[in-house]
Every structure is written in structure tokens, then in C-alpha cells.
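As you look at this complex, bear in mind that one protein chain is not there, while each of the others sits in place.
Think of it as A, B and C in the order they're written, each chain with its own count starting at 1.
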Amino acid sequence: MKYYCVLLIAVLSLVLFLSLQDIPVAQDLMPASSHYVNSGVRDTGATNLVNAILFDYRGFDTLGEATVIFASAAAFKMLFSHKRIFSFRYGLSPIVKTGMGIYSPFIFIFGIYVIMAGHISPGGGFQGGVIIASLSILLTLVYGLWYKVRRTVFSPAISSNIESIGGFLFLGIGLTGILTGNYFLSNLDAGFFAGTPGHMFSAGSIPILNIASGLKVAAGLSIIFYSIAGGE
Amino acid sequence: MKFTLVFIIVIMSIGLYGVLAKDNLIKKVIGISIMEGAVFLFLVSYGYRQDGAPPIITGYETRIVDPVPQALTLTAIVIGASTTALMLGIIIKIFNNYKTLETKEIRRLRG
Amino acid sequence: MNLLLSYIYYLFLLLLVISAVFSIASKNLLCSVIFMSLFNLFMVIIFLLLQAPDVAMAEAVVGMGFTTALFIITISKTKEEEK
Partner (left out) sequence: MIHLPVLLIIIPLMAAFALPLSIPVIRRNYKVIIAAASVIQFTLSITALVMSLQNPVQYQVGGWPVPLGITLMLDASSGFMTAFLSLLFVAAVTYSFSYIGRGKARYYYVLLMILWSSLTGMILTSDLFNLIVFIEISSVAAYSLVAYDETSFALEATLKYMILGTLGTTFIIFATGIIYSSVGSLNITDVSTQLHSVPAKPLNISIALYIAGFGVKTALVPMHTWLADAHSSAPAPISAILSGVFVKVGVFALFKLMYNMYGWSMLTSLGIDRLLINIGAATALLGGIMAVNQRDIKRMLAYSTITQVGLIVMALSLGTLQGLSAGFFHMFNHGIAKGSLFLSAGLMARKANSNEIQHLAGMGRCMPLTFFCFTVGALSIVGIPLLNGFLSKWLICSSLVSNGQITHVIILLLTSIIGVMYYLKVLQSLALPQEPEFNHSEASYKMYTPVVVLSALCIIVGLLPYIPLTVIDRAAFDFLNLNEYIISPIGRF
């Protein structure tokens, strides 16, 4: 059985290789992306073009993207709904706990920075949100699930609220685009504060959308991790 | 940059082999995430321009890399992560019912 | 991307393929998960060489951080050895 697989895959990869060789390795930019590069800063005010594309030109993709994480988190809450927690109950040794207590704020600050400075430097809503979610994973592993459920800001009940708030923030900005007579999710022509590119408070709705998707990603992934780690 | 296509197709066939030929469910999920890695590499490597600068406008660049494949890859990475997470969740639940992860045994137990 | 950088680039692509092969071929599941996170590490470096910092940061945090943590939790709840 294995040899048929190897044969099939060898044939498939040969066909793929032969037919994909003709794709020209382009030297100059494609028409659409040359527009992004030439007038991206002027249209959106954000100097990080990838973020400008993600949160302004193709903002609808990012809304769909945040919904994928929301659906996955909802699926986990549906499938792992019983509350019995067996693993990771008491966390690691006190030395690790005190060490974690010292540098966990720095991880949190770094995550917030990556979200907030998304439209200027590399990074953005997704990367910052996952950094904060990995902080919540660290807290669960180091302090154990009992601590996480009761007291911290990352407890699952609060996370599902944060997720919905992030979603409504995203839809709210989209609807302000409609209410001001423009299209859904339109940025500078919907009257958001443009500011000078390169500064922290610039590029209209892009920083707010970064915060919204950062909240959704952080809350969603911490719910996913809590459900998998806590399940029976 | 010329031979990236060879590596992409080799990695994709390794991932496809992992999905098709391996019996363990976790090995299949690893195969899928390797295949997706190959597709991300394909997207970004065909967006690269010879000695271009990263797509952050600082005013000093002469040539800039194509930002659109990077935006697509970023979205695809997060989609791949959440699908992998869902698959791992279902694998844990399957293990609780069947106490095994081998597809042959699962088919035998299912009867 | 002068000559030296392209050699480094092809070196990391080769390491990528090696870590993918070991990740699929190894019997112990924990080993294959560690090799998969190594695969993601080389992906991050290659993305940096391809001038894609956003994608490298996302792949680093999501691929190496979150997915590897999920795999290890799944293995701790199921079996380590693969028949």
C-alpha cells in the first residue's frame, strides 16, 4: 500500500514540477501591487503595506479571518463543555512561578506594542494577539488551571466576552463606513483621523481594526488552549 | 531563487506522503501542516523581487517586494492554525472513545 | 540577495526538507512534533531572507509557539508511541 502512495506522489510532483516551471519569476511589480507600493501610504496613511492591505484594501478578508478563529473557539466550547479539569492542576515549582511573575508583564507589554504599532512596524493585530494568547498559555502551564479559571483576566468567561467585544468593534468600524455614506470598512474617506504617516495615532481606522482583531485572536486562541488543556 | 520550486514540490510530496501513507492520526495532521507550509513558501517566494526591500515604506528603498502574497500568506497561516487546532481537539475526543490513534484499529473497533 | 545570502537561503531550504523528512519518518510522536517546530523555525528564517518580516513574525508565533504547544498537549493526553 505504501509503494502505491509513493508512486502516486512521485507522478503528481513530477507533473507539478514540469508544469510550474513556466511561471515567470517576475522582475517588476504586478499592476495592482505597484499601485499599493506607489500610493499605499497616501491612500491609507499606514507605512506597513502588508497591514494596509490586510486592514484596509482587503479588510473583508480579515473580518472573515477573525470569524474563522471565532468559529473554531465556539466549536471548542461546544465540544469540550464539561468543566472537570484533570491535567495541569497545580502548575510548576515556586521558583518558576516567581520567575514567571517577574517577566509576564513584559510579555504582555510586548504583545500590546506589536498590536498598537502594527501600521508602522512589522507585526499587527494577528501577531500581537497570538503573543498575548501564548502569555495566557504560559500562565496556565506555570500556575496551573485552577489559578487561571478563578482569578486572572484570562479566565474563559472573560475571554468569550472579549472575543465578542472585538468582533463588535470590527463590525462597528465597518458600519461607520456605511453610516458616513461610504462603503463598508472604508477608512480615510469615512472621516477617520488620518494623522501624519509614521506616527502612532495615524492611518485612520487601521489601528482600531488592529486592536479589534488582536482582542479576538488573543481571546479565541486562549479559549482553544483552555478547552484542550482542561478537557477530560 | 531559481530552485525554490524544486524544494517546494519536495516538501509538498513529503507532506502528502505523511497524510496518505501514515496511519497515526497525529502524523496525518503533521503532514497537513507541512503541506500548508510548502504552499506558504510558494506564495511568498513568488512574491520576492531581486534585492527588494521589505514592504515598510521608509522612503529609502529603491525596490520593494510584492506585499500582496505576504498578506495572503498571513491570513492562510492563521486559518491553518485554527483548522489544525480543531483537528487536534477531535483527535483527543476520538482517543477517549477508541483508546487508539491508528486508523486500522479504529476501523476494526468500529466493526 | 547577493551570492552569500543565496547560499545561506538554499542551505536553510535543505534543512527545511531534512526536518520535514525526520518529522514524518520518526516513530516517536514527540520527536516528530519537535522536528515539526524545527521545520517552522527554518520557515521563519527563510521568510526573513525573503524580506517578509510580517509573515516571519506570524509564522514564528503561530507555527512554533501555538501549534507546537497544542501538539504536545494532544500527545500528553493520548499515546506517545506510533506503531
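Simple rule for what comes next: a contact is a pair of C-beta atoms (placed from the backbone, for glycine too) under 8 Å apart; a residue touches a chain by one contact, two chains touch by 3 or more.
Fair warning: this is a prediction, and the values are worked out from it, not measured in the lab.
Every shown chain touched by the omitted chain in the complete complex is listed here: A, B.
Note that of A:C5, A:A75, A:V96 or A:I112, the residue touching the chain absent from this view is A:A75. From the options B:V6, B:A53 or B:M87, the residue with contact to the chain not on display is B:M87. Residue A:L18 is the one among A:M1, A:L18 or A:I95 that touches the chain missing from this view.
Although one chain is hidden here, its contacts on chain A can still be listed: residues 15-16, 18-24, 26, 30-36, 38, 56-61, 63-65, 67-68, 70-72, 74-75, 77-79, 81, 157, 160-161, 163-164, 167-168, 171, 174, 177-178, 181-187, 189.
Seen from chain B, the chain kept out of the figure touches residues 19, 25, 28-29, 32, 35-36, 39, 42-43, 46-47, 68-69, 72, 75-76, 79, 82-83, 86-87, 90-91, 93-94, 97-98, 106, 110.
Methods note: only the chains that are shown with their structure count from here on.
Centre-to-centre spacing of chain B and chain C amounts to 10 Å, using the average Cα coordinate of each chain.
Between chain A and chain B, the centres computed from C-alpha atoms are 17 Å apart. Residue positions of chain A touching 2 or more other chains, listed in rising order: 48, 50, 122, 126, 221, 224, 228, 231. The set of chain C residues touching two or more other chains comprises 53-55, 58, 62, 66, 70, 73-74, 77. Across the complex, chain A is touched by residues 53-55, 57-58, 61-62, 65-66, 69-70, 73-74, 76-77 of chain C. Only residues 1, 3-4, 7, 10-11, 14-15, 17-18, 22-24, 26-27, 29-31, 33-34, 37, 40-41, 44-45, 47-48, 50-56, 65, 70, 73-74, 77-78, 81, 84-85, 88, 91-92, 95, 100-102 of chain B touch chain C when the two sit together in their complex.
Contact residues on chain B toward chain A in their complex (touch as defined above): 1-2, 5-6, 9-10, 12-13, 16-17, 20-21, 46, 49-50, 54-58, 64, 66-68, 70-71, 74-75, 78-79, 82-83, 85-86, 88-90, 92-93, 96.
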